[in-house]
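Before I ask anything, here is the structure I am working with.
Below is a slice of the complex: some chains, not all, each in place.
Which chain is which? They are A, B and C, in the order written, and residues in each are numbered from 1.
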Amino acid sequence: SSSLTTQDFHTWRIPVDCVRANELCAAEPSCSSRYRTLRQCVAGRDRNTMLANKECQAALEVLQESPLYDCHCKRGMKKELLCLQIYWSIHLGLTGGEEFYEASPYEPVTSRLTDIFRLASIVSGMDSTANAKSNHCLDAAKACNLNDNCKRLRSSYISICNKEISSTERCNRRKCHKALRQFFDRVPHEYTYRLLFCSCRDQACAERRRQTIVPHCSYEDKEKPNCLELRSLCRSDPLCRSRLADFHTNCQASFQSLTSCPGDNYQACLGSYAGLIGLDMTPNYVDSSTANLVVSPSCSCRGSGNMEEECEKFLKDFMENPCLRNAIQAFGNGTDRPLPPIQHITLPPKMETSTYNANDSNTIYDTGVTTTSASIQKSLTTDMIPEQKTFVDTKGSGIRPSVPGTLFALPLLLLKVAL
Amino acid sequence: AKARHKPCSLKELEVTVSELGLGYKSDETVLFRYCSGTCDSAVRNYDLSLKNVRSMRKIKKEKVRARPCCRPLSYDDDVSFLDAGNRYYTVNEVSAKECGCV
Amino acid sequence: LYFPRREYHENVYLDQPSGTPLLQIHALKDSEEENTYFWLCPQLHIPRAGSKDNLWFQIQEKTGLLFLNKSLDREDFDMLFPGISVSKLILQVFVSPQLFQGKECHESYTKVLVKLSVINSTMPACSYGMPSQLCFSNMDLSFHIKENKPPGIFHQLQSYPLQNQCQNASISYEVIADKGVPFLYNMDTASISVAQPLDREEREKYELIAKCTVTEGSRETFKEVPFLVAVFDEDDMPPFLPNDTNTADAVVEFSRKKGTVIAELTVYDADTTPIFPIESSRKKYTGTISTSDPWIKETFQVEHNFHEILFNPNGSQVRGTRHEYRLVLGKSISVTESSSHQVDVIVNDTEYQGPNKSLMLHFNVTILPISIQFSNVTYQFTVNRNAANFSQIGKICIDNCMRFYGVNVTYSLQTPNVSCYAVEIAQGPEDQYGTLYVNDSAVLQRPDCKEIQYAVLAKEEQSRKEALTHVTIVLDGSPIHTDDGCPDSCSMSKTRSECEECGGLGALMGKCQWRQGSGKGITTNYSTCSPSIKTCPDAICDAVESRDKKICPQDCTRTNVVGGHQKGLNGLGIKAGHGVCHCFPGTSCYCEKDDIREPLCDYMCKT
């Protein structure tokens, strides 16, 4: 069979969407046969062993030169689902197995949300006295009700989600989710974001905001599933998997940017968050408090066994994510400019770290604290872990004694450590 | 023409759901469209005949209408809203979409 | 052997000399006598690019020290990361008690991932303030240690990049911890070890602080980061009974339907039981009925649910599991069945290897028979002669019928040999009683009919047991003239006067009854005209009301409801309404406040 010359492939290397890339590859015998091979490689249970075998390696090599290699998809494109299925079929071959953070299949959102923020600022910047009292979420509902398309699609999901089926079956969640997805896909952001991310000063407004997605049908469960179970359910559906990857890509807190958002792009984060609504991983405000803004999928980390750390890390990306929180607050306050970063240390200080790119699996959230000697003793011992003291090795090389927490530095009997 | 004699047409008004007076308590604002105006230009032979036949007492104790009405020919989509008790409601056929003389 | 972390992170610069140490990887033993051999998978993986042969990195088989085997230069970089923005590669490090034979990176080996960020420049010289930045490599210092395993070193605080970059900086580390924590810190090697086998059921989290002190000239800088250790659970605890109750008594009497929970016992386990992935968790604990009696096997089943709970051994909080074992009827029980059984259930913690891995639960079950009988030999009901068709006279019910669940009793009237036959009986699919109602109101008006006797037969479907009683219907009152201008449904009236001057289907007293509502807005207590306020509206479209849409549309309508309202369960009837609710049965219903006096006719609506 004629193998593709690098020259032919380069003409292909302009990034195309995965549906188009698949068509181009299908039209090329060498590429289509390798792609078929790769799909068998990733289909097996023991994917890594398969990927290590020569034939799979060869298939990967060829496909790396084909348009399938860095194809992407667009939110709301025609055949979006097919595009995503193709993306994941090749992506599973390119990654070393299930990662904590997966790369988003969607093209990066370059356009900023300025016009939407400007609209939000017009609303929030109105006569400040009126604005102080006004309920922004109620105004958002008004704006929607006065727009035929928004009104129709909002009423459609509300009536479906609100329809009681029987005393045991509260509603048809699948239909409700579908209607919610249609609303967020087909109604312009300036209406949907205002309903979802309006800023609130009082509890009634915050409760209206929480009710936006009709949570008793689309979100609440009799018993919350474990978040890792919910994640694996989500990752079994290409659409949910893609939107979750997109959320992780665009909302993962990064400490190199003032806004805590990758590329300081609030729109990308808000868009990814809204993209999860109507799927298994539907997130929502956890309460109607105006003090702190906490969102979460409907799951908990109870029953995580030895995977509690991974579960809590997954949940933290929703519940304690400065990028997501800043993005929502920024939209609510109608400003695209980053807010002064919120200076509060909730956990013991960690070292500031540069963020890896989208699929780094290890990001530390809090700003690290490097201070000169005097102050750290106080901060550590008083408010961090009150009952702890600096540890000193009484026998070891000259370190200050400290009571009571002593970790003896006995020369270890077990292990000789070569330095 | 004086407001009273304008031809039948579609008008609109922004009102809160509570102001609709259906019993729902909600500050959400909705667009209320209604039909207003006269149907003088839509009178038919039927109307003239009915008026005469009735005046000749050939129709008694019956509720008949011998003039066209300016009424909605179709209605807007349902409207849904969150009420003051944080309960969602959906109401149909509140707002007119198209008016005509019938 | 196992790794105390899931992955390591480190930076690598271009042109670092071969032999440069990068990262110290540790493995902990499952048993004292295990040897430790590290091995690096020959392929490295580049996210979004797939696997490539690893020419640059190697690991010391005995010590786990990862080092540069070959310097990584610009050319290598361009070959590894052609047009890829994210220059990161992933190594797989395996560990095994035996020497590695083949060179296949098998899933079966214990593995840890090493994620290296390859910086596209040579290592910058050590500058002022840099050491404190490099005190700790850029990864969360959180580790996991299996309980009941031998001691060993699991981390070295000192970071090799810092050593490589700032050889003459003065850096020291220490660890701050609660008193009595089972960890040791070696100042010379800056390594931390677990000093003894841990017991997760005693404590499952340790929050220490790693502190780095950097002295640069006169300036001393501290850096502190949390150092977290989670203790991994092992199934090392047997099931146990809270306050030693392993016996429960159960009586099966009126609830005899398949699926009825008749008793429950709780079993605790100090170990965790993860609910993810749910399938494998469910199989960890089994509960099987231990019997050779086929009848018991067929009649009873065990349902098992479990939840995570918190134990508090000496002040710390530790997760455990509460298992609920419910004895459930595996089939519906005949009303005649009368017997006693001891049902033993063996609960088995399949993953626990020690003694007492299973325990026995005892359910003492007593099944009582149910008598199908009427407590009275005769029943008497008085009916107004003006009662309309579908008026509900009363309910017929054998003893305890309202407590039955899974007992199907049907009621029927034996046709009396008298001409005054005006009553029928109705029973809904879920009803345990029969409802007597008027089905020929003309008979009630006949003077010759004063008192009518019926025989009512109650039959239990499964056992075919029957009971008979006699019902006497006494006709009362004198017929009153009914205005033929009245509608045939009470629901059509909008005011008290209209309502009470007319009758309608189901009107027990011949006249409709006005229910004056109260409350503002949309309320369940709306005003409406009803055939009988006792049964309509009551948010139940009962067996009689469902026979004709004109009887009680307030409970049964599926038509459009105009005005402020809230529909009943699955769209049936008007659960709540605004002001007065009235209906045009089969067409539409309305709920509206009629306090807006509409000018009968002003200049605007001349007809």
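Definition applied: a contact is a pair of C-beta atoms (placed from the backbone, for glycine too) under 8 Å apart; a residue touches a chain by one contact, two chains touch by 3 or more.
These numbers come from a predicted model, not from an experiment.
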{"item": "Stoichiometric formula of the complex, labels as displayed", "value": "A x1, B x2, C x1"}
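Just so we're on the same page, only the chains that are shown with their structure count from here on.
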{"item": "CA centroid of subunit A to CA centroid of subunit B, Å", "value": "50"}
{"item": "Where subunit C touches two or more other chains, by residue", "value": "none"}
{"item": "Subunit C residues within the subunit B interface of the complex", "value": "521-522, 560, 562-566, 577-579, 591-593, 596, 604, 606-607"}
{"item": "Residues of subunit A touching subunit B in the complex", "value": "135, 138, 141-142, 145-146, 148, 151-152, 154-155, 158-159, 161-162, 207-208, 211, 214"}
{"item": "Touch list for subunit C against partner subunit A, complex", "value": "6-7, 9, 43, 45, 47-51, 63, 65, 85-86, 88, 90, 92, 104-107, 113, 115, 117, 132-133, 135-136, 138-140, 142, 144, 151-153, 156, 158, 172, 174-179, 181, 183-189, 191, 193, 207-209, 211, 219-226, 230, 232-233, 272-278, 281, 307-308, 569-571"}
